[in-house]
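Note that this complex is displayed minus one protein chain, with the remaining chains in position.
Up next is chain A:
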Amino acid sequence: MSTALATRGPAASPLAPSGASRPKGRHSRRRLVPQWFLVPALVLYTIVVVYPSIAGGLYAFTDWRGGNEVTFTGLENFRKLLADQAAVASLRNTLLIAVSLTVVQSGLGLLLALALNSAIRARNVLRTLFFAPMMMPPVIVGLLWQYIYTPDGPLDTALEALGLGTVVQSWLGSSSVALWSVIASVIWHHVGMSMVIFLAGLQGIPDELYEAASIDGASPLRKFFSITWPLLGQAITIATALTMTSSLKLFDQVFIMTGGGPGVSTQTLSLIMYREAFVYGEYGYGSAIALVLTMIVAFIVFVQMSITRRGEVEA
């Protein structure tokens, strides 16, 4: 590589200084930063991310339970997963959480961004406020909402005070409601993130477009669908992909609030992966569950990237 550079270097760049102080004309065109600058980051990244991920991907095809014996069992773990009711429920719940969180949180985030972007006096205060829960540890948010949902707790009391006593129910104790209660608390925690991404997108749209549309007599609805929505494409892709990948991995809040219950009604892939691996010591099976999760996340990222690329071509 260095010889190739040395042979064509001087001819290609006559302006490059070629003093005798430089060793053997190595950096004829551009002085390249020595690659040992990369080493510390690469070493730690390899130890913490690359090696464990590859090893985890391999364990997924074994029956490893922590001892010295590891047997390659092919697709046995995945067959087991499909026959395991808790695992199937957790796969279904994980997808349900990801889709509903993405749709509702992005929708709410967009509405908030639109409301704050139009000249409301309290805009900065409200923006700060709606983003604030993002700063809180998920564990704390989980504990807070667990308390809010307790029978006769804050939510029930507030609903009764508003004359909505009839909707009161066992928010975390009923297997048909618990998942939605958890989803609502996560939306409260994260909607500020979606809002902030949309606000940044909205602020990138030039005012002249709206002014021109107003002169042409366009209605607010028409302006939204003809200007705002198409120009927000990038922000929508980022916000939805971010929400979807993070909600697929959702762990802390569910672990704290329901532990997966009642029954398997709020069980997620992250939760059963943790339980199988670190409570039952089923390292092989736990890794297989993690591999399934990885595949789903990789698929979402792939879809997002192809959408983004298409958008860039159009723009």
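The definition used in the following text is that a residue touches a chain if its C-beta (ideal position, glycine included) is under 8 Å from a C-beta of that chain, and two chains touch if they have at least 3 such contacts; residues count from 1.
Here is the rule we use: contacts and distances are computed from a predicted model.
Of the candidates "Carbamoyl phosphate synthase small chain", "Carbohydrate ABC transporter permease", "RNA polymerase subunit sigma" or "Nickel import ATP-binding protein NikD", the chain left out of this view carries the UniProt protein name "Carbohydrate ABC transporter permease". Of the options A:Leu144, A:Leu179, A:Ile236 or A:Val264, the residue whose C-beta touches the omitted chain is A:Leu144. Residue A:Tyr45 is the one among A:Tyr45, A:Phe72, A:Trp229 or A:Tyr280 that touches the chain not shown. Of the listed residues A:Val103, A:Leu164 or A:Ala298, the one in contact with the hidden chain in the full complex is A:Ala298.
Contact residues of chain A toward the unshown chain are 1, 17, 31-38, 40-42, 44-53, 55-57, 59, 112, 115, 120, 126-140, 143-145, 147-148, 150, 152-154, 157-158, 188, 193, 196-197, 199-200, 234-235, 238, 242, 245, 248-249, 251-252, 255-256, 269-270, 273-274, 277-278, 283, 286-287, 289-291, 293-294, 297-298, 301.
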